[in-house]
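Down below is the structure, laid out as structure tokens.
In this view, the complex is presented without one of its protein chains, the others remaining in place.
Let's turn to chain A:
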Amino acid sequence: MTTIFYLEPELVLAHGRKVLFLNPNDLQIFKEIELPTDLTTCGLKPVAASEATEEQPATKSEVSILNVSYSPDRQLIALTTTGQKALLLYKSRPEHAKLLSIRPLARASSALRFAPDSSSLLVTDKTGDCYQFDCSADVEAPPKLLLGHLSIVYDILWTPDQQHIISCDRDDKIRVTNYPASYDIHSYCLGHKEFVSGLALLGEQQLQHLVSVSGDKTLRIWNYATGEELLLKELPAPAVRLQLRELVPGQRYEAAVLFYDHSAAIGLYELQLNAADAANPSWSVTREQLIEAAAGSWHIGNFALCGQRIYVLGSLNDNLSLRAYSSQDGAEDATLPEGWLQMVDEQFAGEGQCVPEDLSVWFKKRYDNVSDYMERKKRRIEDTNKAK
């Protein structure tokens, strides 16, 4: 999975063992992080043998970055790796990315999220476990298991007041759990019929509204406290990623959705709040835009919104490829600084292949283990009747 996101003024890109913090408007590289091929050299102690369900990770395994995140206060950068599975924490200011700690992970991460007060972060994995890592008092502290789903957790977030944690999984569920009493489930938002791949909060905090996207080709808005569904928007294809940005605080948002296997790569949906009836706030979709981004001719893995530009990151013939499009009409963006894309290509040239992730496994394999049995049973009953 290649990482890309925009956090003003930096465009962050990660692939292989390198993270780049770029200026989207010129050729300036703000900072970069490059991991060694063997993380034990920066202090990684592998998970104790009794804990590991597999063998010790071979040091030959290629270290590859999975998730990258900034803390809300911008002081910290966290990243997770696979190959040698670890969580690395860096101080981002005033130094340029100074390594604070490196802690082993039992399994590769599926999602990463800092707490609103930047004091801790959550790491989820493919078995559905959600761990909390301290990032302030003790950056070396081992994680605490907060809660567990029974299948891979694709996204997780905190509410701003840190009273709840919301997580979504492959079993169609969105779960709202109390915090810090994370053994106590507050509610579920049920209705999706396939994996839920992205979550985001929208509206003022007291509304308690949430938007989600799913492999069932819908975008839905919920009151997460009651579990009530407020809006269902049909999408042209299954959704595998969601990014939300605020256009008018508390009122209007833009939801960008990455599609799976569709003629358009990304869909943009403007969500507008109707607060005319204060007791029953509702949402509607006021604008839609499809961004084709030459879908089908290359493999698209991720994207980032930056002003009027959408950066789309993917691979062509197993090589990393970055392109930019206008979010107004989907046309190729011609405003990129001269030589910028080449610079990015060169920077990542040494980071190895960019093999597309196979997302077909996200979908549940539905197979019929009932019909055969029922057929045989029916025949057995008929044969018994004939024999009589």
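In this text, a contact is a pair of C-beta atoms (placed from the backbone, for glycine too) under 8 Å apart; a residue touches a chain by one contact, two chains touch by 3 or more; residues count from 1.
Keep this in mind: contacts and distances are computed from a predicted model.
The UniProt record for the undisplayed chain lists the protein name "tRNA (guanine-N(7)-)-methyltransferase", from the options "FAD-dependent oxidoreductase domain-containing protein 2", "tRNA (guanine-N(7)-)-methyltransferase", "Protein VACUOLELESS1" or "Cell division control protein 11".
Taking the complete complex into account, A:191 is the one of A:24, A:104 or A:191 that touches the chain left out. For the chain missing from the display, the contacting residue among A:145, A:247, A:331 or A:349 is A:145, taking the whole complex into account. Remark: the omitted chain is touched by one listed residue; of A:23, A:61, A:127 or A:272 this is A:127. As for the chain not pictured, it touches chain A at residues 53, 127-129, 145, 147-151, 171-173, 177, 181-185, 187-188, 190-193, 364-370, 373-374, 377, 380-381, 384-385.
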